[in-house]
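All protein chains but one are shown at their positions in the complex.
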């Protein structure tokens, strides 16, 4: 049985999620390499040591460059703030490591292109952390579409809403700085685009709009500061398939906590999904007795692989962190040269281009073609 | 107790609905004039006589001009196909009758302007059949907004979907002809706009998009015919209040039967509503213990007037036809010079302008200002 | 076209509901006799006159005996408090009138037997106001069961909950007196039994339990009074078909407003229904691809007769009062000698026997056979 040494840079939200995924993946799936937690890096050596003890990593430190060149490390998880992704991922690839990098890819198209070029040059595997495409029910949607159950898709809608920016009284934070990105459009938009590109087709033309719920936010020290980006966005889309769609995003939508609501309409039926209830899927098929047609609520079950690797009983429910375990397994399959469901740096660049075009449209007030 | 004589032109879907409303309104509300069902008009005298017997009208015939000048008639219900609204409503107003005209107002802006001018000249009451604004839960939304419960609104989304055009195998019908209108944009769009204008503010700027699920449809006689309008539409909106929003429409959305889904996001909370469950309302308010915050499902109850006029128990449910009874009562209040919740021809023209701008934008690919 | 003269005794909740039903039934269904609102009776002549004016009755008064013998009256609606049902219904039958009597039938088995005997002696039609069996979705459940779609039923559960007795601070009222009945067991229990007897089979054996949320309630004048009956009840049941089931009832269930929740489990599928969303029905059928099985939510539609008599579009929703219009139409069909879906005094007596047995079991702590 082969082994794989893991290096982890960053131990926040996604860093812990990567650590838990690597910890479990072999036991859950019962295949692939044995995982060695080799090296963990954080901003200080103290924090790194603490986290390494918690997560069970053998070595730790504050020098991520030492991590990416550590011979014990075969794959590097990059879970740091977005502006560091490019530099770290490229360095890891240049050091001959595989890379598992959190989304979004980078904070500029230029960086994303450089990352894509780096992986091409390296011959290594580089995969982005688009976890929502990994859920058994999203895979089931893909299966339904592939089987033609609802026929060719003519229209879709995707909403992504949370409320972590909804409190007008919360102090101005870095998420409201222009330097952090466009706001909802990239902070959230990449997830809907990852789902659309995976399930439906490539977005080729967009008309976007952005707005601010609050023009300024209070400063902790008193006074207020102008908000520099947009917590709300909406986009009209055309796909290469001819389907049309709408994307609507808000990170100031009170009451929404992890909503990614998908509606897909086809010639013979419809699919509806909401990430807040991601162990469920709604399917309408226009056949059979009209008196008993209706949206059926399908509960995630062992038949929806790889649910069965986690739980042998239907309707018991996977968790958010389990999606990362599945993603980790797909990464390992890709490293092993097996077919896998991953968003690599080529696909990731495609997502970045779509977001760029949405923003360009919002700024110019014109329909924009998405670069390929 | 005063009396009011009713003339009804048209006895289809909405015609019957008007007849049932006039039949019940006095018993339900226990106030206002006694209603006399005076005169009914249909395309043939035979059909008119049959319907008059069913609905209990005293007189009937195939000559709607005789109806609008019948001295027994005080108010004329116009429930004929849209292209006849202008001619009939104007004739009735000129004959000194009040008018209750189904939506949409007309099939051209010019006609709508002429209707608005006719009512101004007549000094009579003319009201449009925008029934969804009459529901107790939509009124409750208005009350919530007026009370500031969710604070100023910064974003909204309205979807209206049905599936009566979803079957690709159904033969080409008049709804697919350009003469019938834009398609989803006017056939459906007027309802969301009536709700937005009533609840949120005036739409001032739009970017629209239209698409066709099926480029052509089969002819009953064999072969097929090009579809001339669009069953799907989506619109980005700006309101005079500064709020942004999205309207999405499809009359080919399999499984949707009467969906008008509203999401309204404010500074302190959110409201969610779906016409398919129009006796319910979802409200999130960002206060109290964070551990017990959540969208609450409010069931229509006597406290939500005028539910109490129909049923003294909460949670028992009004029906679609009851909304028309409420609308009828508002019409009678307006005729009596009392405050009422109605969309008159001035407000109706505002809705028509918004739809026009959406279409203009879809055709030109540019943002369009809505005329006032 | 024939005519039918209506006499209405009582104009409270159900009285108004009967009046609205008689007012509309001919226009809704377009068949049957023309309805004349002949005579209305209330406790005072003044109230009777007011109501008659509101509802459009020709005559009114405080003497219900004059009403039941009025030659203008063909059918008598009895909507008075339960203790008057027997006397009034029997008098009407003896006067040669048809009777439409609200549920429950009577306040004692003896009275119910006398009512049953009276209708047999009269040769007239007597029907009880069990409106919930009339809903299109409950009829659709019957159709599903008859078609064998879910196979033979092996288990069911019915819950009926409201919260109008839930407030411990509300003053003691007549509903808490022993004279008003057992409490939840008869006040609510008759509805679940009407549904079970209509849909599933006869209840033959029961074990019941009753409890009180509040041992006493405050008196308006100060002090408190012992509650004499039980707001909560639960019953284990066996049907003549061999199926088992549970009935659970509470009129002190905070948040429940009109819940009558049905779960029916068969050999090949299941049906779930809740009166609070009575335009919907949930159906699970164990066939087809396991990956897409699920409870489907069926929306009431024209295909579910007689929904089509009210609305030609699916998913638009009937209201609670519409159920009474359907019930009225079934009454008229029965009077006309046509097949109809009604609970007559024979079936009503069966319901009373079941409730009696449940109470007897609760009091004795033993399983009790239901008399036939």
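The chains carry the letters A, B and C, assigned in the order they are written, with residues numbered from 1 in each.
As a convention for this text, a contact is a pair of C-beta atoms (placed from the backbone, for glycine too) under 8 Å apart; a residue touches a chain by one contact, two chains touch by 3 or more.
Model, not experiment: these values are computed from the prediction.
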{"item": "Missing chain: touched chains present in the view", "value": "A, B, C"}
{"item": "Option touching the unshown chain, where B:50, B:83, B:108 or B:149 are the choices", "value": "B:149"}
{"item": "Touching the absent chain when the full complex is considered, from C:267, C:305 or C:346", "value": "C:267"}
{"item": "Contact set of chain C toward the excluded chain (per top definition)", "value": "150-151, 154-155, 157, 159, 163, 166-168, 207, 209, 211-214, 232, 234, 236, 238, 243-246, 248, 250, 252-256, 263, 265-270, 284-286, 293-295, 365-367"}
{"item": "Hidden partner interface residues of chain A, rising order", "value": "1, 13, 16, 19-20, 23-24, 26-28, 30, 34, 53-56, 162, 164, 256-259, 276-279, 299, 301, 310-322"}
{"item": "Absent-chain interface as seen on chain B, which is shown", "value": "140, 143-144, 149, 281, 283, 285, 290-299, 301, 303-304"}
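By definition in this document, only the chains that are shown with their structure count from here on.
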{"item": "Chain copies touching (chain A, chain B) - same or different residues, decided at half shared", "value": "same"}
{"item": "Centroid spacing, where centroids are CA-atom means, of chain B and chain C in whole angstrom", "value": "34"}
{"item": "Shared-contact residues (touching 2 or more other chains) in chain C", "value": "299, 301"}
